[in-house]
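Apart from one protein chain that is not included, each protein chain of the complex appears where it belongs.
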Amino acid sequence: MTMITIVEAVNRALAYELEADPSVVLLGEDIGVNGGVFRATDGLQAQFGKTRVIDTPLAEIAISGVSVGLATQGLKPVSEIQFMGFIYATMEQLISHAARMRNRTRGRLTCPMVVRAPYGAGIHAPEHHSESTEALFVHIPGLKVVIPSTPRRTYGLLLAAIRDPDPVIFLEPERIYRLIKQDVEEDGVALPLEKCFIEREGSDLTLISWGASMHEARQAVASLEAKGVGVDLIDVATLSPLDSETILASVEKTGRCLIVHEAPKTGGMGAEIAARICEKALLSLKAPVKRVTGYDIIVPLYKLEKHYLPSVKVILQAAQEILEFA
Amino acid sequence: MTMITIVEAVNRALAYELEADPSVVLLGEDIGVNGGVFRATDGLQAQFGKTRVIDTPLAEIAISGVSVGLATQGLKPVSEIQFMGFIYATMEQLISHAARMRNRTRGRLTCPMVVRAPYGAGIHAPEHHSESTEALFVHIPGLKVVIPSTPRRTYGLLLAAIRDPDPVIFLEPERIYRLIKQDVEEDGVALPLEKCFIEREGSDLTLISWGASMHEARQAVASLEAKGVGVDLIDVATLSPLDSETILASVEKTGRCLIVHEAPKTGGMGAEIAARICEKALLSLKAPVKRVTGYDIIVPLYKLEKHYLPSVKVILQAAQEILEFA
Amino acid sequence: MQPIAHFEIYSHQFLNSAGDLTLPLPPPFHSPRDLLKPYQHMLRIRAFDSKAVALQRTGQIGTFPSSEGEEASMAGIAFAMQAEDVFLPSYREHGVLFARGVSMEEVLLYWGGDERGSNYANARQDFPIAVPIATQVLHAVGVATAFKLKGEKKVAVTTCGDGGSSRADFNEGLNFAGVWQIPLVVVVVNNQWAISVPRSSQSKAATFAQKAIAAGMEGIQVDGNDLIAMTHVCRQAVDKARTGAGPTLIEAVTYRMAPHTTADDASRYRGQEEVNSAKALDPILRLKTFLMREKVWSLDEEEAFKQKLQEEVNEAAKAYQAMSPQPIESIFDYLYAKLPRALEEQKAQAVERSEL
Partner (left out) sequence: MQPIAHFEIYSHQFLNSAGDLTLPLPPPFHSPRDLLKPYQHMLRIRAFDSKAVALQRTGQIGTFPSSEGEEASMAGIAFAMQAEDVFLPSYREHGVLFARGVSMEEVLLYWGGDERGSNYANARQDFPIAVPIATQVLHAVGVATAFKLKGEKKVAVTTCGDGGSSRADFNEGLNFAGVWQIPLVVVVVNNQWAISVPRSSQSKAATFAQKAIAAGMEGIQVDGNDLIAMTHVCRQAVDKARTGAGPTLIEAVTYRMAPHTTADDASRYRGQEEVNSAKALDPILRLKTFLMREKVWSLDEEEAFKQKLQEEVNEAAKAYQAMSPQPIESIFDYLYAKLPRALEEQKAQAVERSEL
């Protein structure tokens, strides 16, 4: 066991599965000798060779379309899109083909493939490098969407994503890529998709988040607990298909719910979670379900970026309002 | 005044604005001599010439990217994407450029442009011709999203979209393109964006829908009214920016709300509406907010397509459940 | 000013529109008799197209794209491939699929709005029809890359239209294929029209074959109405790919004799004279003239064969019509390998609601 970061956990999961399953191939821009711009694939080409870890020309549509072709031939392509801001070009191939190849051929051809992309704001990156549009993929039937928030979950969920027989969008919170370290046993054990993680338990409030925002959510929970407020802290992790049961059970217990995400509010994943709660657990609610999210604006360039991201203070303020609601 | 259909209203609005504003240009596949596959642009090239109504090569990324370039030069491009199923290729240009050109240049360069596309299922069309993924665009700050449901609204809202100084996605419900006729005064008067239409008023239930689903919603309301149930029937029309005030005021009045849309449920626009209601009007609610929507699946090919679309019966069933909830 | 790169595009024809063989019969053909099978296949495609259009007219299938006039291109591709190769069609190439073992009934099912039509009983690796234009080219690059990575001596063959050559997937795909030197053949079926957009408005390139130059690939033009040239050129490209010598782009010059689909009214954008002149180039006519002149085919045989074809297509139509519909649950059953818990409720609802 070694203490590793989230980005190292990505690397270790990829290495494990490249070793364990000869049908796994990685492809993407600069993932080979350069090891990816975040070094997520560092050393993998040296270890597994150029036919397993493939640098592509600069073309995201092609990366996604070629992955579909590879996947139908029994390979398991794991592609990297350099930043989520460059994932939009892949949407036609993902929506019109990857997500529905199995359905359109009644199971004859399938797309076991993973599209990895670092996502999110807060690293003082250039323009177009701060996107968190996971909700776009959640709305597409046939795609699974996974966002880890700790090294251990990264390792286990990425293994699960690669082993999944269907396409998975795997978004990596670049802001906390190196912020958290955990002992991760490199045992090749996958964590279940379709399951939220309850990180803390408490009976006063349900706080739901995922990805990089979990970092602020955890701080907020620590501070609430210090004041004696018990919080169910849920890391959604697999956004699609969504584990409503875990969420609903928690809200039925606490009656109060706050959802935190960094994506713009309107049409974000928080809306779906709130809508499900209000459809299935309305009578348990003791206060309105609140969302603390990014605003419905373009993420500002880095000088004002911090005003976009939900802060611990804002989360605490919203939690307070929910707790005081009577 | 003439009785015209929705698709004719599209044509009349385009003709009016081509005449009134020399900076308007139409571009798209087969929109010229062919008049578009649905004939929305019928006769316009003959009337306004090949420099105003431009057939493009077959390339949607280019149509969207070229529109951005045209728009920055003081033209007002109105492009047609032949079916919404082919709009995904435009997403990078729309999200990364059209939606944010004004913001990134602090107002120096702007994108007054409209992207029109027929959308939706139910016309026995081939594969990939039945998409209703309006929610993807609603989640993008900087884009407006408009979906008309009557000839008059089509005419007025399309004029408003063309005149809007910012990019607008204008989705046309192909299933009801020729189903409804209305007297439409061709007076060049735009209807306001940012405003929902209250089509019927009543105090027992708020029924919210848009686009082609309004057709079933209207039938359901007629049948409810016949039974003495008063319904606020709201045609959202402009999905983004959303007119929450009208929706909230209605729900505060009725306390019961049903949202109907044909897009898949998870992450659909219904989620955002439900979430806003539960955040801002929770205490008015006498029953859970329900969504009757398409399922979270690929729209089936046409033999089973009808099982995908929300039917009048299903709407009535849900309405009944809401009304009986105590 | 130094010349640093030089390119030549060649066009291939063996059988001219009058049915004269202007060059010796090339491989894979050894004698005129070898042409009978592909000729009959061309007749089969045309018979199917007529039937399918008739079925659409009577509301028994949905929108349908006839391939009338493109039979030689289709047969040429089909007879250049081996069974273990993978074919990735656009939407007008049922003529290739038939030769690969896909049944007429399956093709009717597909256009009749039933997903089972893409679950080919044979040709299990061949791709379903691609409606989003040119997207299949990238799948073909992926399939061919898989062959190369796995060391399999197979070839991926894909088609796209003149219109399709304008799209991203075609261009990005060729570039990948060039860099990776994969076993791939891309055929641009240049039938002069993309719905209402004529070839001249689609690209300023003098040929579609030269699009290969951008990718450092070989590009060849061929008379797509000449079965002999089509088969020969495609076979050469497929063989070249199989030996690891890299990808090829082939432009098949042909003509879409029918409207774009049954939903299209071609009279809005093209004159009958143009269609009539194209008829003089008909791929079936010229091969028939040649085969008759060579005395390997007769009017009687033609009559008898067409009779048989009529029965074949009628039976396919009947079998299609006799199919019981898919159960409602099927709309959920193939989306994922295992239905997510989250969808169970919706699936139950769908079944329940169908009984409302």
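Each chain carries a letter (A, B and C) given by its place in the written order, and its residues are counted from 1.
Going forward, contacts are C-beta pairs under 8 Å (C-beta built on N, C-alpha and C of every residue); 3 or more make two chains touch, one makes a residue touch a chain.
Predicted model, so just to flag it, every value in this text is computed and none were measured.
Screening C:8, C:273 or C:355 for touch with the missing chain picks out C:8. Of the candidate positions C:94, C:211 or C:235, contact with the unshown chain belongs to C:211.
The residue touching the chain not shown here, chosen from A:85, A:156, A:268 or A:288, is A:85. Against the chain not shown here, subunit B presents residues 25, 51, 56-57, 59, 61-62, 64-75, 77, 92-93, 96-97, 100-110, 141-142, 164-166, 194, 241-245. By the touch criterion stated above, the residues of subunit A touching the omitted chain are 29-30, 32-35, 37, 55, 57-62, 85-86, 89, 124-129, 265-266, 295-298, 300-305, 307-308, 311, 313-314, 317. Hidden from this view is one chain, which touches subunit C at 1-13, 166-169, 171-172, 175, 178-179, 181, 201-207, 209-211, 213-217, 221.
What we mean here is this: only the chains that are shown with their structure count from here on.
In this assembly, C is the chain whose CA centroid lies farthest from the centroid of subunit B. Distance from the subunit B centre to the subunit C centre is 36 Å, each centre being the mean of its Cα atoms. With centres defined as mean CA coordinates, subunit C is found 40 Å away from subunit A.
Shown for subunit A are the residues that touch two or more other chains, namely 92, 96, 100, 103-104, 141-142, 242.
Contact with two or more other chains is made by residues 115, 132, 168, 330, 335, 342-343 of subunit C.
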